[in-house]
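All protein chains but one are shown at their positions in the complex.
As written, the chains take the letters A and B, and residue 1 is the first residue of each chain.
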Amino acid sequence: MTEDNQKTAVIAAKNLSVSVRGLARVVDGLDFAIEPGGMLALVGESGSGKTMAARSILGLLPSPLAVTPESSIRFHGRELVGAASKSMRDIRGARIGMVFQEPMVSLNPSMTIGDQMAEGLALHRKLGKAEIRDRCLVMLERIQIQNPTRCLSAYPHEFSGGMRQRIMLASVMLLKPELLIADEPTTALDTLVQRDVLDLMAELTRENGTAVLLISHDLGMVSHYVRDVVVMHKGKAVEQGRSFDVLSAPRHEYTRRLVDALPRRAAGGTRNVTQQQQPLVEIRDLTIDYPGRRNFLKPTEPKRAVDGVDLSIGRGETLALVGGSGSGKTTLGRAIVGLVGITDGTISFGGEKIETGNSGLARKQRRDIQIIFQDPYSSLDPRQRVGDIVGEPLKLEKDMSAAARRERVLEVFSEVGLDTAFLRRLPHQLSGGQRQRVAIARAIVRRPAFVVADEPVSALDMTVQKQILKLVRDLQERYGFACLFVSHDLGAVEQVADRVAVMQNGRIVEIGERDDIFDRPKHEYTRRLLDAAMLLDRKFDGAKGAA
Amino acid sequence: MIRFLAGRLASAIPTLFIASTAVFVMMRMIPGDPASMMLGDLATAEQLAALRSKMGFDSSIVFQYLIWLGNILTGDFGTSIGTGDPVLPMILERFGVSATIVVVAVFFASLIAVPAGMIAAWRQHSLADIGVVATSTLLLSIPSFWLGLMILLFFGLWLRWFPIIGYVSFSEDFGTALMYIFMPVLTLVLVELGAIVRMARAATIEVARLEYITHARAKGLSESAVMWRHAFKNAFAPTWTLIGLILGGLLGGIAVTETVFTIPGLGRLLIDAIYARDYPVVQGCILFISTIYILVNLMVDLLYPIFDPRVTQ
Partner (left out) sequence: MTAMSLRLPRRGVSAAIGGTIVVLLVLLAVGGPLISPYDPLKLDLLARMKAPGTTGHLLGTDEFGRDILSRLMYGARTSAWIAFATVTFAIAFGLVFGVLAGFYRGASDRVIMMFNDALLAFPGLLLALGIMAVTGASREAIVVALGLAYMPAVVRVVRASVMSIREREYIEASHVMGNSEIVTMIRHVLPNCVAPVTVLATTMVGWVILSESALSFLGLGVPPPAPSWGNMLASARPFITQAPYLIVLPGLCIALTLLGINMLGDAVRDWLDPKMQG
């Protein structure tokens, strides 16, 4: 960054460091600058310090974190580090706006939308009530909220996550700030909604000439919107430059790992298992209703989650089930393992019909059918030691000796890549990736023939996702189990699936070989999902080839 | 919203019914015969039989229960064995005394405790916070009757600022009433302070962690605006429920304070009736206090959406 750039920049950080009481550094010597109307992304995984770097601009670090005295953050050339709190308050909201990650908790639940939108205008622009109201209404119309007048007097809980994020964006952009800090603004949202919100953000900031500092963990998504990126790792900027260059020719070892973790189609073809005589799992005309709530004043209607689905899964194959939230994909997966009762239709396993519901699966089938859950934080009993968690299913094998059980646990531990030193640990002493390895070990310890994987990587960091997906594939090679891979994340699906089924509103709208679905989607909904997924475009692969 | 209100109202009715049944059953479990108790040792068998039939004890228990329930609903709580007066007017008169003291005390306790707890939470780990936490833990550990006696000893007997016995109602003489009410109210304020402070502090700490507080700061609001406009309502919601519980619970537990300061309140009426084995009065007091308790909690629930609109969904 040259001195000239520093002067014209909206925001310029130099040697920015954030530390805990001057000791441990969460952010360490960060330099970046954004031109008026420009966009910059700070990219990194959890714990990289990206969020704290962004918060330090507004002076909103949670104690005991603080910006070190030698740091410099200049906003239009004016030093913000050590600025008086009054002058910081004049900048916050008015000239630098911020959008947060969790739309469910970033709007005040006990204040109406109108009051929350008006607050900034009243404080910084000193407008009259009528004028404020008009501006809010115009803005709500601009972001296509139905019935803006009603919206002003509504409370946040009356809106969906995506809507709340749009409203939050609107209330921040209402003041036409010169810089917008967006901290993972869409991470908590569904893929389709994610795209909408990001597009809206890009439009609104372009219209007002607002510069953007985007914080994200998703290098692929960032590259679609932002020209310049700073890749952060353990508080340090390990690489910065044009996003195109960083993606196509990463220089730093960590960036390379990050780029490597981006979803790319697994090399080699899919396993051709669809032509088997008898499929392992066969689902016929499956329908699942959720009972309505029994409320004596106004009973609610039962909700149909799965609506007449036919599906078959062959031995050893991976079928991915994709769809947005509420599509019924998770319900379908859980029904197969007997966690959800079925309303109509049949599920057969190895030619035998399985009974589900309260009594659950028959014992034989329970050994053969296992599940891996999404959240490795809640799928492991917090008071059970890791070794016991993995060994627990073996206790149901009556003819297995304690020594044999122990041996099998050790064997599985090494297969999933866990150190035997973890045997005596409790789940909260492990990282997210390690916990998911434990959950996988528990699922495969009895050598099941079929595993349902319910969003197994969506709670994990990108580089960890890659490792876990590879682990699942390796284990499948070794054990030959079939897998129903339930996911909203097309990137992950592309890496593991043999076939893909796309679900919308409880029905399967398209099913086929992975390459057909990804390269030649037929159904409109599939196309929209693919479009919104912002998979690392083929153009990058092309660029790499050309370079 | 309407549905929320109707639902809460409807849920209070079975609770009231169950509570009244429990009181009836409890009173019938008392060993001994109310009729012989009323007439004393010298009563003849005929006198006893006549009274029993007059009181309805010779009919079936279910029938007795229905008659009793009907009487309660029409405001007939029976007559005192000791004085022969109807029970309900007696209760209402004494209730006025207790309610005045309890309401004034809870009002002042909340007025002091809620801001103290919130400010302590806002400056967590500061000296002020440590002071507030230590004081509230200490106050929480002092039994009300002992604190009352200490206050009596200090203000009443040593400094001689306030009268140590009795009660004068506000309608009689405002100034004198204040003198009489001061020590019992001070006792209850101090006793209840601890619990409210701790709840307000804990709730505020929870809320202060949430992202919408950071969002409010990011808008450029001053710290006090962030605290009072954004944190207060959300942190007050659970505290509000606790205040309701305390208000209702104190009406049941004020007997202790009334004993210390010799105040003719509802709690004292109950205790004296228990000593005197005046069961219609005991039964009436328990039924009345539990009804008030249920109604107070119902009111608290109905007002809750003001602080947290999410519950109406």
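The rule is simple: a residue touches a chain if its C-beta (ideal position, glycine included) is under 8 Å from a C-beta of that chain, and two chains touch if they have at least 3 such contacts.
Nothing here was measured: the structure is a model prediction, and the numbers come from that model.
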Neighbouring shown chains of the undisplayed chain, as defined at the top: A, B
Touching the absent chain when the full complex is considered, from B:15, B:64 or B:222: B:15
Per the touch definition above, residue among A:373, A:422, A:481 or A:525 touching the missing chain: A:373
Interface with the unshown chain - residue positions in subunit B: 15-16, 18-19, 21-23, 26-27, 29-30, 125, 130, 137-138, 140-146, 149-150, 152-153, 157, 248-249, 251-253, 255-256, 259-260, 270-271, 274-275, 282, 286, 289-290, 293-294
Contacts of subunit A with the absent chain, listed as residue ranges: 20-21, 64, 337-339, 360-361, 363, 366-367, 369-371, 373-375, 378-384, 392-393, 396, 428, 439, 442, 446
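As a convention for this text, only the chains that are shown with their structure count from here on.
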Euclidean distance of C-alpha centroids - subunit A vs subunit B, Å: 50
Touching residues on subunit B, where the partner in the complex is subunit A: 3, 6-7, 210-212, 214-222, 229-230, 233-234, 237, 307-310, 313
Residues of subunit A defined as touching subunit B within the complex: 55, 58, 60, 89-94, 97-98, 100-102, 105-111, 119-120, 123-124, 155, 157, 168, 297-298
